[in-house]
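Quick one: structure below, then a few questions.
Complex shown without one protein chain; remaining protein chains in place.
On to chain A.
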Amino acid sequence: MKTELAGIRKTFGETDALNGINLEIGEGEFVAIVGPSGCGKTTLLRLIAGFETPSAGEIRMGGHTVAGPDHATPPEKRDLGMVFQSFALWPHMTVSEQVAFPLRHHRFIDPALKRDAAGRVRQMLSMVGLAQYGSRMPSELSGGQKQRVAIARALAPNPSLLLMDEPLSSLDARLRLELRNEIQTIHRQTGTSIVYVTHDQDEALAMADRIVVMNGGKIEQAGTPEEIYSRPDTPFVATFIGKANLIPGDWRDGRFHPFGSTEVAWAVPDVAPVFRDTGLCPLRPEQLAFGTGEGIRGTVRNVLYQGREIHYTIDVGQQTVDLVTGLAGRLSAGDPVVLQYRPIPVGSSPAINEMEYR
């Protein structure tokens, strides 16, 4: 089922929560919506779910209009499932009852699944590794187990679209990584379209087919994880997704002269016009290195040892620049350094390797 959003606007009183959103979610596609809090990503998800009504624009699912200005099909009449940040398990039902609930009530369910509800519950629970937990109450589960139940519950009726609202952000770091793998596997197995809202760019980069970066109620950029990471269209995307430094300087003949330097010129490829026009260059911490000879002079301000790598902040004039290096040649605060540009071919292994960097 294809989901299309055309010209969606949503206003709450005087404030614009969403300002002209156009988005298409293809059959089986995994789309991650990323942005800081208050960017409108959760409102967008609620509109797709049917908990909110758009102020303008239209939402279509599988060719049918489900929402337009001031009218919306309620969530229970849309072919979807939903997973919440707070798990939203019902405290008075057992794990099996939670999963059986949509099997009984979902309108778009395959009659075969409905007939063998008990079998389907068992199947879903073993998919999320909780086959033995059917008779437990939610209060007897750990956080990770609760979210697995929530996922099983959302997927039990085999909905055409699965909405996930920051499903991992109330879990601890280790569980987050574990469940990322699981969600990816489940997506591959079920082929359900997924809209996944998160503020964690790592999650989005790791799992999604396509990332939609939102800011201030608008889509800043949409594209594959590689495109978003390596070729940001706007300063916001560059800093939010890649943690890039926005280095001021001059663009002359396709080369970047950082901090107005006349001698130093860096050949940085694939920089969007908006940066060139404003005299900026987005450079991610791994795109900078210490060197000798020609370069930009600075002083080490902080050294943060991370085990696998070292994060430095460097003072350059009035600016600070972030930089990541390997463990060799550790410097100390106050050391003078020379910064150089380190080219990383798009899509090559170093960039991918460094992706885990935060």
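Following the convention adopted for this analysis, contacts are C-beta pairs under 8 Å (C-beta built on N, C-alpha and C of every residue); 3 or more make two chains touch, one makes a residue touch a chain; residues count from 1.
In the analysis below, contacts and distances are computed from a predicted model.
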Refer to UniProt and select, among "Tetrathionate reductase subunit B", "Spermidine/putrescine transport system permease protein PotB", "Pyruvate dehydrogenase E1 component beta subunit" or "Integral membrane protein", the name of the complex member that is left out. "Spermidine/putrescine transport system permease protein PotB"
Among A:Lys10, A:His106, A:Arg210 or A:Arg284, which one is in touch with the chain left out? A:His106
Given A:Ala17, A:Leu163, A:Leu179 or A:Leu288, the correct residue touching the omitted chain is A:Leu163
Which residue, A:Leu89, A:Met124, A:Leu323 or A:Ile344, contacts the hidden chain when the whole complex is considered? A:Leu89
Hey, which chain A residues sit against the chain that's not shown? 49, 51, 74-76, 80-82, 84-86, 88-92, 101-102, 104-109, 139, 150, 153-154, 157, 163
